[in-house]
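A single protein chain has been omitted; all remaining protein chains appear in their positions.
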Amino acid sequence: MREQIIALLKERGVSLEQIAQIAYSLQKQYASGLGHEQCLAAVHSVLNKREVQYTLLTGIALDMLAERNQLPEPLLAMIKRDEPLYGVDEILALGITNLYGSIALTGFGYLDKTKPDVIGRLDSQCCSGRVHTFLDDLVAGIAAAASSKIAHQM
Amino acid sequence: MREQIIALLKERGVSLEQIAQIAYSLQKQYASGLGHEQCLAAVHSVLNKREVQYTLLTGIALDMLAERNQLPEPLLAMIKRDEPLYGVDEILALGITNLYGSIALTGFGYLDKTKPDVIGRLDSQCCSGRVHTFLDDLVAGIAAAASSKIAHQM
Amino acid sequence: MREQIIALLKERGVSLEQIAQIAYSLQKQYASGLGHEQCLAAVHSVLNKREVQYTLLTGIALDMLAERNQLPEPLLAMIKRDEPLYGVDEILALGITNLYGSIALTGFGYLDKTKPDVIGRLDSQCCSGRVHTFLDDLVAGIAAAASSKIAHQM
Partner (left out) sequence: MREQIIALLKERGVSLEQIAQIAYSLQKQYASGLGHEQCLAAVHSVLNKREVQYTLLTGIALDMLAERNQLPEPLLAMIKRDEPLYGVDEILALGITNLYGSIALTGFGYLDKTKPDVIGRLDSQCCSGRVHTFLDDLVAGIAAAASSKIAHQM
């Protein structure tokens, strides 16, 4: 299933290298000598977890159903416009970050506010026909989880 | 939106009285003199929270999309058979119970294991064409949240 | 540090075999052929996590400080009588169970309500001069975490 998830992320516009880059930017100040390879390995390790895979499948399905107008109202409108008070996307991401402890949780909150790199690009595509309401949070969750894994390895 | 949520629960086979009854059974040993009216009021109060409403809309939509085979594979098969290792239903319920503190969290875990009353009925309808993979957990979450609210009021 | 933690648990009246037994009772219905050795290995694996170790050190220290009346009021009285609305003990246990996903979270809630075996013994020693307000929840958290690990391995 891991290969399927990686292909799905790619199809939705996200590469593992981009996620690894965000994990790197979260950890570089604490981990001297941290390399991109180690960050990419941590991202792979996060994506190996079954619960992470199931969460990604669910969130991305909701984004895609919203793009095709196949969700009931008023849920459809909320997800299409990434309504700020709709917090289910963040709750799903917690299903990833919880597994990696408090460093992942705080890293996720930081990424969700600052939206660097691909997270910001996904977030701003809202209203262009593409819906990434869940995916931007899930990518932030994976990057934060990977950075926590790195922190505990150093 | 609260009226819409109550109607949706009814349509999916769940009344607020049934949820109040579960909240009562969780709290009766700790709260002498606890009445059904107070439990029902607590359930109403939980359903007034926007984040609870949004979580219910999302989970019930996923159940209904699974009934109509409108989810992508392998997600569809997992949700239709309520795969035990698929934990996104419990994660969504945490979006409800977290708001009511530790008594809600432990009450939810207990209900999820013992599946009393309507929770068990929803759970066992799996494989009959109806899908309640999310709803049984969300009902457990509302009941546990209501019981925590009662505990803090007594 | 793992050896120190095991010794500390022993000193406080808890053996890893007792925790493994609880994990076994949580999983036996789902995992045919589950053996005690596998449960004990899962408990060891949980105790290898740094965040689990830090949580145990903190919770057990609070129990011991309460026994020696070295906490400030009104915290001391609440911890000594295991005040039901004091939920910080359950919050600390979540620091363990979160790391093991939704099966650990629901298993913990169930154990916290039913208090089997050593968890019940710890809980009932309250008022005998011994304080186990944190330890009973932490033991439930370790057992639930181990049972989740087993579930994902089967």
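Here the chain labels run A, B and C in written order, and each chain numbers its own residues starting at 1.
Following the convention adopted for this analysis, a contact is a pair of C-beta atoms (placed from the backbone, for glycine too) under 8 Å apart; a residue touches a chain by one contact, two chains touch by 3 or more.
Everything numeric here is computed off the predicted structure, so don't read it as measured data.
Participant: Which shown chains does the chain we cannot see touch?
Facilitator: A, B, C
Participant: Among A:2, A:68 or A:152, exactly one should touch the missing chain; which is it?
Facilitator: Of the listed residues, the one touching the omitted chain is A:152.
Participant: Spell out the interface residues on chain B facing the chain that's missing from view.
Facilitator: Listed in rising order, the touching residues are 50-51, 95, 98-102, 152.
Participant: In the whole complex, what residues of chain A lie against the chain that is missing from view?
Facilitator: Interface with the chain not displayed, on the chain A side: 30, 84-85, 87, 90-91, 94, 101-103, 105-114, 151-152.
Participant: In the full complex, which residues of chain C touch the absent chain?
Facilitator: The list for chain C reads 1, 4, 50-51, 54-55, 57-58, 61-62, 64-65, 70-72, 74-75, 78, 85-88, 91-92, 94-95.
Please note the rule applied: only the chains that are shown with their structure count from here on.
Participant: Once chain B is fitted to chain C on CA atoms, what angle does the rotation have, in steps of 5 degrees?
Facilitator: Angle of rotation between the two copies: 180 degrees.
Participant: If you average the Cα atoms of chain A and of chain C to get two centres, how far apart are those centres in Å?
Facilitator: A distance of 31 Å separates the two centres.
Participant: Taking the mean of the CA coordinates per chain, how far is chain A from chain B in Å?
Facilitator: Inter-chain centre distance comes to 27 Å.
Participant: Spell out, as numbers or ranges, the residues of chain B touching 2 or more other chains.
Facilitator: 85, 87, 91, 94
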